[in-house]
Structures are given as C-alpha cells and as structure tokens.
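All protein chains of the complex are present and in place, except for one that has been dropped.
Lettered A and B in written order, each chain numbered from 1.
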Amino acid sequence: MQLFRFAGRVVLRHRGLLAIYVVALAAFGWLMASYVGTGSGPYEAVRPTVAVIDRDGSAVSGALAAWAAEEGELVELPDTTYALQDAAAKDLANYVLVIPEGYGEGLEAAARAGAEPPALECVVSYSDARGSLADERVRAGAQQLYALLAETDLTAEEAVGVARQARGEAETRLEVGVIEAEEAGLPSDYLVYMQFSTYALFGGTAILVACGLRSLGRDQPVTQRLLAAPLTETARGAQLALACLGVGLAVWAAVEALGALWCAGSLAAADARLVLLAQAPLLALACVGAAFGYLLWSLGATGDLAHAAGNIGSMVLTFLGGTWVQQASMGAAVTAVARLTPVWWVVHALGEVYAATGTTGGLVASVAAQTGLTALFAVALAAAGMALGRARRRG
Amino acid sequence: MEEIVSVEGLVKRYGSRVALDHFDLHIGRGEIFGLLGPNGCGKTTAINCVLQLLSYDRGTIRLFGEEMAPDRRDLKRRVGVVPQQVAVLDELTVRENVDAFCALYVRDRRERARLVDEALDFVGLSGHARQRPRQLSGGLARRLNIACGIAHGPELLFLDEPTVAVDPQSRGAILDGICHLRDAGATVVYTSHYMEEVEQICGRVMIMDAGRAIAEGTCDELKRLVDVGEKIVVECAPPAPEVMVGLEGLPCVARAAYDAGELKVDCTPSAHGLVDVLEALAAAGVEVGRVWSEPPTLNDVFLELCGRELRD
Partner (left out) sequence: MRSVFSLMRFDLLQALRNRGVVIWVLLFPLLLATVFMFMFDGVPAGGTQAAAVGVVSDGSEGAEALAGALEELSSGDDAPIDAVRYPDEAAAAEAARSGEVCAYVVAAAGAAPRMEVPARESGTVDQAVVQLVLERSLQVSATLATVAEVAPEALSSPGAAVRLASALAGDDATTERLSVLRTESSEFARYYYAMLGFSSLMGAQVALLLVVSKRADGTPAGARRQLGAVDPVAQLASSLLAAWVVVFACLVVALLYMRLVVGVSFGGREGLAVAACAACALVSCAVGALIGSLPRVSTSAKDVVCTVATMGLSLPAGLFGEPSQRLADWLSANAPLVQAANPAVQVGETFYRLAYYDSLAPFAQSVGALLAISAVLLAVSALFMRRQRYAAL
C-alpha cells in the first residue's frame, strides 16, 4: 500500500487547493445556512415590510393605512416616483400601498350606490409572496369598510370605528398551535449546508484528485519511476484508484465534520440517526467526484482544464440537482434532464431525510436506493477513466 | 583596456547571512569572463545586484564607466541577460517571445523584425519560429532563452549557466556563438559548473566562495596559484610498500596511490616528474605497462580552492 499512502500524501500537500475547495466552500455553505435559520420555534405570523402613501387623507384611508402598518413592518417612503422605484428596485418594502386622492369618498359613494368600489394602487415586490399577502390583508380591510358602508347607514367615520372595534375583538384572532414532533428531524440550516456541500463534494474532490495527483500523471517524470518499481500493473492501478477514493472520503469527512461543528447548536436536538442517514448519499457523491477526478486525471487534464471541468461541472450539476433553485420549482423538461445527474438524487434523498421525523424502514430503503444510484455514477465514471487511461497508454 | 564592469566593495546581506562580502569585480571590454563557484557562493546574487534586480547594503557598481542605478535605463539598454531558468512566456510563439523581449529595448518595429530574425538565425531557431516554447526540446528551449537575451545586440551580456541539460552538439553551438559575440565586440560574463567550457572560452576567470572572490586570473595563472601539478598514471602490478614510500619521498611527488591496476601519482606544480617517477619504478624492478600524464585542469584548481567535501 506504499503507493496509496504516497499518493495520499502528495494530494494533502496541496494546501491551497484544500483551503479553497474544502474549507472555503464549506464556510460559504455555512454562511448561507446561518442566514436560513433553523426554522423552528413558536408560531409568528409573517410580517411583510409595508409602506403607505396616503394621497387621500380621509378617515377611510387613515384606517387602511393604520391596518396595513399594524400587520407589517412600516417603512417610511416619500411620495415621489424615484422613491417608489427605489423601494421596488431595492426591495425596501414588500408592499407599497398607494391610496389615491378621493378614495374615501369614492368608496363611500360606490357603496351607497351599490357600484363597484374604486381600486387601491399598490406596488408588490417580485421577490417573494409576502407582498401578495399584504395585498390580501389590505383588500380584506377595504372590503370590510365597503360592506359596512353598503349595507348600513353608518357614516364613513362610524364605519371605520365599527370595523376597528370588530378587529379588536378577541374572537377574531385565530388560535394557532404548533405540532411538536415526537422525534426531532433535521434542522433546515443543516439541510442548506448539506445541499451546498454537494459543490465541494463533487467539484472539490474532482479537482483535488485531478490536480493533486498531477505529478503522478502519465506524462510526468515520476511515472517513469513508478513504472520501473517492482509493482504489478494491477496493484499500481488499484492503489492509485484507492488513493482517489481516499481523497473523496477525506473531503467528505472534512466537509461534513465542519458542517457538524458549525451547525452543532441546531443539530443538538436532531435525531442522530437521521443525521447519519443523510451522510450516505453525500458520501456516494464524494465518490462520484473522486471518479470524475480520476477520469480527468486519466485524460491528463492540467491545471486550468481540471479547475474548469471541476467547477463548471459542479455548477451545472448543483444547479440541475436543486441546490440553488428548489427541485419543486423546476420545469418538467429540466427535471427530466436533472434526473439523469447524480446531484439530483442526492438532493432528493436529503429532502426525504429532512421531511422525515424518524428513521423508518421505508425511508432507509429509499435513501439507500438513491445512494446506490448515485454510486452507480461513480462506477461508470471510474470505468470510463480506466478505459480511457488504458487507451491513451496504448496510444 | 576600457572597463565595462566595475564592482567595488559590494556587500549584500539576507538578515544575518552575508551573501556578498566586500566583493570586487572588474571586467574589460571584449572579454569573456568566467564566474565560478560552488552552489550558493553568491554568483547569481552578484549578477542580480549588478543588474539592479536586488538591492545591496554597500558598494559601488559601474557599468560602461557610469554608476548603475535601477532607473539607469540608458545603461540597461546596453545589457543583455540569459538567466539560468528558461525565462519565456508559454503563451507566445518562439518568434513572438524574442520580439516581446526585444521590444523592451528597441521600439522601432522594422528594426526589431530584423534583429529578431538575426537572433533566431544566430541560435538556429528560424525553423521553429512559429512553435510554442513547450513544443521545443530542452536544447532548443535553451537556445530560445539565449535568443531572447541577445536579440537587441547588447554590449554586455550575462550568461548564467546557459548550457545546463544540453546535448554536446547544442553545447558546442552555444559556445561557438558566445565566442562569435565576443568577436563582434560584446563583453560576456559567463557562469557555469562545466570547467572545461570555462577553460575553453573564458579569457579570465574568477572563483568565488562564501560571497568573496578567492582567486582571479587566466586559467594558466590559476593553475599556477594552487598546489597542483601534472597527474601521472602508470599501469603496473601492485608495487611493494617500500616502493610507494620511495615514490612519495621524491621531491616532485605530492601523493601516490595504487588502485585497480593503476598507480596514480600527483606531482607538485611546475615540476617535471615523469622521468623521475619512471626511473624510481625501474630501479625498484616494477614492470610498467602503459604510462600517461595529464596536465592539471581548472577542475583541479576549483576543487583545491573550494575543497572536496560536499556542500549543503
């Protein structure tokens, strides 16, 4: 096993590569995970950031503005086109309510006449659904006032008073409970960390193998020495392949150890069996990375090419796999292609483990099947590497 | 003779280590000056200081009679350098490389095209002009390295071990080329570990050790400096111990030893010992086969001055 140990030592000496592709990538994953949060805790209704531009100044508009502000975080915004654009472009507010001049009177008149009420204006952020939620709330408030004005003889001020009082009643508040799980599942920050670690496990491993073992490449002077050594070709090949696998294992262990360390706080409450189960597909992916690195190495890819192949490959695969954009939001065509790639199966398996609250036979079987499928990619790539390497040697 | 390089009292320290210790160097126009010394003795440091690539602690450096400074581009224009490593750009072709480095000295494009062609012809790379450096063999790459240093027609040329890892044919061509440059009026500073090369082309030689010049002169002058004379080798049966004692007692003999059928006798300098040694052997009744005598070489001088033990 001398060659195996020797090759492993050679790879580990590439400290710059290790720093970038293991430590830095893991740190990025952690950084992102820490902004996601653990996602657990008591229920608190979403509070969108809301800005109100009241051009009307009536009792109705005042009430609508106050309600919008109550159920969200109020952001001050001057009434200029620039400010509106700024708010929309920078996403300063999820929702900007613009109450047009004469809205209060218009609403009352329409209600009395049984006509359609005038429309409120709003700017809804594209970034997430919180803007739409705020819009729903505002419409609910306007509808309440419209109904009161339409079906009663109350003045606008009285209607506002009634609506405000009705809103204040305790029974209008819904009781919300939290379902406590019998066993704690994986925290969501750890899920994000694991999803992002797929980049390092595939690309990082591949680059470490391809670049780290470069000096043992077929066109390098050291190879002559290796060939001259009293080792059979099979032993040599097997030890080098094992060294590649060892690199994959080491990257996996390092990345996941860092993850466990950084997410230790949120992982403390999680079921250890689930955490361990999640490691299986990740380990298989590291093997795929090692096999891809072995393929690149067999092809004699030098620095730039290996880096390019590793990073571009990783980027495309993690994208298709659903690390960047959730699998559920992918189009059908993209999903069809994505299923042919290893990261998709890994992320899918991680999603299953995340959704589970305890280890069941079904879950283990499903994760094992997906891990096996991922491992098949590793076998295929390694076989291709071996065949190409042999062909090149004969050539 | 006009002095082209004049270095006096040069001191260069790296922390507490003294790399150059009051180093002096004087080279006249038209010389090929050999700079020898064991690894780490300060040859390359001295050259880098002269070229102002390195700062130094003390001393004066004059080139062409004028004080050298980092911004003396008028002086730099007259100097060429062939570094130890093949210092070229992998992205450019052979011709583009020579052109790129020549452009640092010669601005006119047409003039440069002529100079580049001449340099490529000179090193015999005209047929490889469109190739990239990594496509060249070791010898060709060395020749490209030289072409990049000489294309602008320098009056003073520094060659730092230009023949490392080069086959005998290429080496012969390179050495001929250097002599040719000298004949055309260039002054050459040449460093190498191949003593026979230095003996072959250098008019004067300096041997450095530990940052100082320990000997300087023509090859013959150096050989006279040290306690080394000719070496006599005699094929014979093992002589009796008293014969060996007798031999070593001769005034012209410094050392005598017998090994593998050969008696090796080192003579003292400026003594003609062959006749005395053969007479002593005949008197002792030793039957003699082939006999030959070698004059001392620069290598002997070098080993004598710098010692035979291995360095770090």
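General observations
Following the convention adopted for this analysis, contacts are C-beta pairs under 8 Å (C-beta built on N, C-alpha and C of every residue); 3 or more make two chains touch, one makes a residue touch a chain.
In this text, all values refer to a predicted model and were calculated from it rather than measured experimentally.
The chain not shown here is touched by just one of A:59, A:192 or A:381, and that residue is A:192.
For the options A:22, A:52, A:123 or A:263, the residue in contact with the chain missing from this view is A:123. Only one of the listed residues, B:16, B:39 or B:85, touches the absent chain: B:85. The chain not shown here touches subunit B at positions 14, 48, 51, 53-55, 70-71, 73-74, 76-77, 79, 81, 83, 85-89, 91-92, 96, 99-101, 103-105, 107, 109, 148-149. Interface residues of subunit A facing the missing partner chain: 16-17, 19-20, 24, 28, 31-33, 35-36, 39-46, 81-82, 84-86, 88-91, 97-98, 107, 116-117, 119-124, 126-130, 132-133, 135-140, 142-148, 150-154, 158, 161-163, 165-167, 169, 171-181, 185, 187-188, 192, 196, 303-305, 307-308, 312, 315-316, 319-320, 323-325, 329-335, 355-357.
The rule we apply is simple: only the chains that are shown with their structure count from here on.
Our note on geometry: subunit A versus subunit B, Cα centroid distance of 65 Å, whole angstroms.
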